[in-house]
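Report on the structure given below.
Heads up, one of the protein chains got dropped from this complex, but the rest are sitting where they should.
Up next is chain A:
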Amino acid sequence: MRFGPCNPSGTRASTRLAPSNGDRTLRLALVLALPTIALEQFLHTDRWTLAALPLYQALHWFSDSLLALPLAAAGVWAGQRIATRLGLGDSNPLDVVGRACLIALLFALLLVPGAALHEAADRLTHVHAGSATHSHVPLPRRSTGGPRSLARFAGHALSDAFTGQAAGLPLTILALLWGGHGGPLRGTAATKTLEA
């Protein structure tokens, strides 16, 4: 077992003093997923249901966000890699915005199959039954029965996903700017040192 150097207060520091790439990815994924899913849910839930069952809706949102976290993480990871390869930096604000847009775009695309998984989860857990709730709970015109309805479903899901980015993207930009540095995913001296 390794211990890091003591900090000025004398307490033990660990290797987590600085967040790892994985941690940064997860945090960014959370920043992306929570508001995106929140906005989607808000737009798809009538106000009467929101008012009647606020805690239920909050738990529903939190659970959906956690379930979508792998998709958001994948979006962050892939977006960062592509941005780096495209030569986008992590300090220039314009580069950061571009980086965030890439991440949001990938997350939105991943949310299309995610919508199908979400619908399956809704069916499995009778979300439509628990309360008067989501209007995007399966309706026949959105069934995946034929190519046309499949395309309609995908289009709807994509539209939803992009709409959700209205909340996710700004927060992702802020997180990247504030947290500095989406940074390279591997090979920085700092992370290598910490992980050694």
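Convention: a residue touches a chain if its C-beta (ideal position, glycine included) is under 8 Å from a C-beta of that chain, and two chains touch if they have at least 3 such contacts; residues count from 1.
Note that contacts and distances are computed from a predicted model.
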UniProt protein name of the chain not shown, from "biotin--[biotin carboxyl-carrier protein] ligase", "Bilirubin oxidase", "Sortase" or "Lipid II isoglutaminyl synthase (glutamine-hydrolyzing) subunit GatD": "Bilirubin oxidase"
Those residues of chain A which, in the complete complex, touch the missing chain: 20-23, 25-26, 46, 48-49, 52-53, 55-56, 59-60, 62-67, 69-70, 73, 121, 123-133, 135, 137-141, 143, 145, 195
